[in-house]
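Note that this complex is displayed minus one protein chain, with the remaining chains in position.
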Amino acid sequence: MNFTLLSPSGFWDPVLWLIFLILFGIIGYIIYSRGNPGYKPKTEQVKPYLSGNAEPSKEKIMVRAGDIYWGFIEAMKEYYEVLKRMHTGDLRDYILWYLGIGAVILFILVGGV
Amino acid sequence: MNGDIIAINFPFIVVALLLALGFYTIGFKRNLIKVVIGVEILEGAVNLFLIALGYVKGGYAPIYTLAPKKAVGNMVLPTPQALTLTSIVIGVAVSALMLAFAVNIYRHYGTLDVTKIRRLRG
Amino acid sequence: MTTTIIKTTTRILAPLILVFGAYIILHGHLTPGGGFQGGAVFASGLALLIVACETDVVKKRFEKVPLSPLESIGALGFLGMALLGLMGYTFFRNVIANSGFIFGGRTPIGINPGFLNTGGTLAYMNIFVGMKVLAGLTSIVLIFFLLLGGKKDEW
Partner (left out) sequence: MMEHLPALMIAVPLFGAFTTPLLKKRYSLASMWAIIITAATLGLSLLLVQEVLSKGIIVYVFGAKNPSLVLPSGYRVPVRIIFEIDAIGAFMALSATLMSFIGALYSYSHVRMESGLEKYYALLLLLEVGILGMVLTGDLFNLFVFLEIAGIAGSALVGFRNYRGEASEAGIKYLIVSAVASLMVLFSIGLLYGQYGNLNIAYLSTQIHFDTVDMIALGLLFVSFAMKCGSVPMHYWVPDAYTEVPAGINPTLLVATYASLYALFRVSFSLFGAITWNMARVGWIMSILGVLTMFIGVTMALVQKDVKRLMSYHAISQTGYMLLGVGVGLTVLNDPAKLSAFGRTAMAGGIFHIINHIIYKSLLLMTAGALFYVTGTRNLNEMGGLARRMPYTTIAFIVGAAAISGIPPFNGFASKFLIYETSYQLNPLLAVIAMVTSVLTLASFVKVFASAFLGPPLEKYNEVREVPKPMVAAMIILAVLCILFGLFPNVVLKNLIYPAVDALLKLAQYQSWGGLA
C-alpha cells in the first residue's frame, strides 16, 4: 500500500512523519533527562512566592477568555464595529441579506457582468 | 391581443405581487406572527405559481371515472398538482411548528416584537 | 367561546364534517382528495368539537385517546404498504392492485362511476395517511387549545 499523498508541489508521507516523530521524541527526552532533578511535589517548593503576601483566590487571578487577544481585538476595532453592526440577531435581517445577495447573484448571472 | 397577454399572464402577475408582498411582510413587519403570515403568503404565491403552470387550455383533469369521450388523449399530467399538494402538506407542518415556537417565545420573552427577540446575536 | 350558537352549530355540523372526512379518506383513489385532505377535514370536525367544549371536558375526554400512538401506527402502516412492494418488485409498487384482495378489484375499462373496490395499496395508504393526519392535526389543535385556552378570552 502506498500511503504517500502527492500534491502538485509537495507530498505527505505518514511513515516519514512517524520516523521523525520518534526521532524528535528521543531528542526531546534526552534534553529532558539532563534537566535539574530537584523538583519535589507536595512541598513548600511548588507554592507561588508573592513576597510574603497571601495568595489571592484562584478565581480572581485566572486569565479569563475575554482577556485573551485583547490587543488584537483592540487593534481591529473598526473592523469589529462593522461586523457587530452586521450581526444584529434580527430575524428580518436574515431574510433581507438573503434577498440582497440573491439580487446580486441574479444580476451577475443574468446581466452578464 | 394585448388584453389576451394580460389575461394569460394574470396568474403570474398575481404570483409576483404575492411574492413581493410576502417578502415585504417578512422583511419589514415587527410582529413575529406577521412574519409567520409573510411566510404563509410566500407559500401561497409558490403554490399558485405551480397550479398556474399546471393549467393547460382545453385539457381535462386526469380522473378516469366519468370522464367524457373527448378527454381521451387530452388529459393533463397531474405533476404540478401533486407538487402543490405535497407543498401544502409541508406548509401545514411548517406553520404549526412556527406558531408553536411563537407561543413558546411569547412565554419566555413576554413579547412578539422581532427587534426584542434577539438574545442570540454577535 | 362556548356560546350557545357555537354549541348548536357544532351539534349539527360536527357529525356531517366527520362523515365527510371519512368519505374523502375512503374515496381517495376515486375522487379528488385523499388521506391528507380527508384527515384534515376530519381533524377540523374534531377541532370544532374541541372548541365548543369547556377546557376541563376536553382534557378529560382526550386523556384516554391514544393520539400519538395512532400517528405512529398510521405512519408505520404507510411504510408497511410501501414495503409490500419489495416482494418481488420495488418499494411503493402497487402489489395489491388487480389481485382480488380487498381493494384489489380490477378497474373496468371505459367510462364508469368508479368502484370503491379498486386502487390496491393506494386505498390502504390513504387510510393510514388519513389516520396519521387526523391524529397529528388533532393533537396540534389540542395542544394549542390547552396551552392558550386555559386563559380567559382577551377580547
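Letters are used for the chains, namely A, B and C, taken in the order the chains are written, and counting of residues starts over at 1 for each.
The rule we apply is simple: contacts are C-beta pairs under 8 Å (C-beta built on N, C-alpha and C of every residue); 3 or more make two chains touch, one makes a residue touch a chain.
The shown structure was predicted, so the numbers you read here are calculated from the model rather than taken from an experiment.
J.: Mind giving the shown chains that are in contact with the missing chain?
T.: Listed by label, the shown chains it touches are A, B, C.
J.: What residues on chain C make contact with the chain left out of this view?
T.: 68-69, 71-72, 75-76, 79, 82-83, 85-86, 89-94
J.: In the full complex, which residues of chain B touch the absent chain?
T.: For chain B, the residues touching the absent chain are 19, 26, 32, 35-36, 39, 42-43, 45-46, 49-50, 53, 77, 79-80, 83, 86-87, 90, 93-94, 97-98, 101-102, 104-105, 107-109, 117-120, 122.
J.: So which bits of chain A touch the chain we can't see?
T.: 1-5, 7-10, 12, 14, 17, 57-59, 61-66, 68-69, 72-73, 76, 79-80, 83, 86-87, 89, 91, 93-95, 97-98, 101-102, 105-106, 108-110, 113
Throughout what follows, only the chains that are shown with their structure count from here on.
J.: Draw the chains as dots and join the ones that touch; what shape do you get: line, ring, star, complete or other?
T.: Topology of touching chains reads as a line.
J.: Which chain has the mean of its C-alpha atoms lying nearest to the mean of all protein C-alpha atoms shown?
T.: So the chain nearest the centre of the shown protein is B.
J.: Give, as an integer number of Å, the spacing between the C-alpha centres of chain C and chain A.
T.: Computed value for the inter-centroid distance: 56 Å.
J.: With chain centres taken as the means of their Cα atoms, state the distance from chain A to chain B in Å.
T.: 46
J.: In their complex, what parts of chain B are in touch with chain A?
T.: Chain B reaches chain A through residues 23, 26-29, 32, 35, 114-115, 117-122.
J.: So in the complex, which bits of chain C are touching chain B?
T.: Answer in residue numbers: 30-32, 36, 40, 107, 111-114, 137, 140, 143-144, 147-148.
J.: Mind pulling up the chain B residues that touch chain C in the complex?
T.: Interface residues on the chain B side: 61, 63-69, 85, 89, 92, 96, 99-100, 103.
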